[in-house]
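Here the complex is missing one protein chain, while the rest keep their positions.
Presenting chain A:
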Amino acid sequence: MTQPYIRFDKVTKAYGDFTVVEDLYLDIAKGEFVSLLGPSGSGKTTLLMMLAGFEPPTRGAVIVDEKRIDQLPPHRRNMGVVFQSYALFPHMTVAANVAFPLEMRGVPKADRKQLVDRALDMVQLGAMADRKPSQLSGGQQQRVALARALVFEPAVVLMDEPLGALDKQLREQMQLDIRDLHKRLGLTIIFVTHDQSEALTMSDRIAVFNKGRIEQIGTPNEIYDHPTTRFVADFIGETNLLDGTIETSDASGLTLSLPGGKRIRVAAGSNEAAGKTVTVSLRPEKIRLGADAGPSSSSGNSIPATILDSVYHGDHLRMVLDAEGTRLIAKADRRFGDLQPGSKAVASFDPADCWLVRS
């Protein structure tokens, strides 16, 4: 990464005995889109509020553009904040809402109008300038909030679950809009969400939070395909977590014995010692179902399985399998629609798709 633009240096936030964020380091580059992802109460919003200036850190430093800002009041931080509740000024028109930050910065009236118009056009709300927030739909209100947070070209844009209150279709549209704005304007965006698919589709990098710590930080690809911990594997997408004991370990990986007695090959962890218990993450879409082991079975794993449940999801079937005592979830192609619960199949998967995670 290039010169970090934002840096959290060993930041702790505690309320009395209760620690919300603990000894946290995080570097963010200029122009980066970073999602803070985690369950509620994991500290992600607290981190955002420390950056915005609403919560002072108990210990540690928050640095933006090489300056310590943790003692600076919110109104002197030049950050655009988009709240989940939109937080528009109910007594002002849409245009007055968007003009507010410009007014605070002493932008002359004539320029203000032009900038407001441009910002509202950017979120396709030019026609709504004279309305009151209560006359707009949720999605429109959120777009006003977005225009208001962007109109003064802030150094950083902070978004606290901005799409949480919108319905699915609108949420997906807004995700694309925000991503598009990020690319077009080269914004630095910190985006708090508990929705993993939102984080995966929008971010340059994702920081997965758990109990006040960052469990893992990386690109969406890294986080999804190579989760380092059990928590991350489980929180991001659906996964099968298989606990097993290492039987042998060699240069190409290891052989694992599952509790049911079945052995599988894992193309990772070649430096792990035999006899140790490890956890493997295997994504449901990496499991192939077939009447037999299939052509690529020689190098892979295949386990005879009984189908316990099959749920139609439109583009795929979600199947629950009993693979010789191991419960597996698989995403199967729709052509397996005639496989009813109780029928037999073979589940195969590549050793390379088995990923070792820490507990």
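Here, a residue touches a chain if its C-beta (ideal position, glycine included) is under 8 Å from a C-beta of that chain, and two chains touch if they have at least 3 such contacts; residues count from 1.
Quick note on the criterion: contacts and distances are computed from a predicted model.
Name of the non-displayed chain as stated in its UniProt record, restricted to "Peptidoglycan glycosyltransferase MrdB", "Polyamine ABC transporter permease", "Succinate dehydrogenase / fumarate reductase iron-sulfur subunit" or "Potassium-transporting ATPase KdpC subunit": "Polyamine ABC transporter permease". From the options A:Pro101, A:Gly139, A:Pro220 or A:Gly269, the residue with contact to the chain not on display is A:Pro101. Touching the chain that is not shown, out of A:Arg148, A:Arg171 or A:Arg265: A:Arg148 (per the contact rule at the top).
Contact with the chain that does not appear here is found for just one residue of A:Leu36, A:Leu88, A:Leu166 or A:Ala233, A:Leu88. From the set A:Lys132, A:Lys262 or A:Arg358, the residue in touch with the chain omitted from the display is A:Lys132, counting the whole complex.
Chain A meets the missing chain through residues 52-54, 73-81, 83, 85, 87-91, 100-101, 104-105, 132, 134-135, 145, 148-149, 152, 158.
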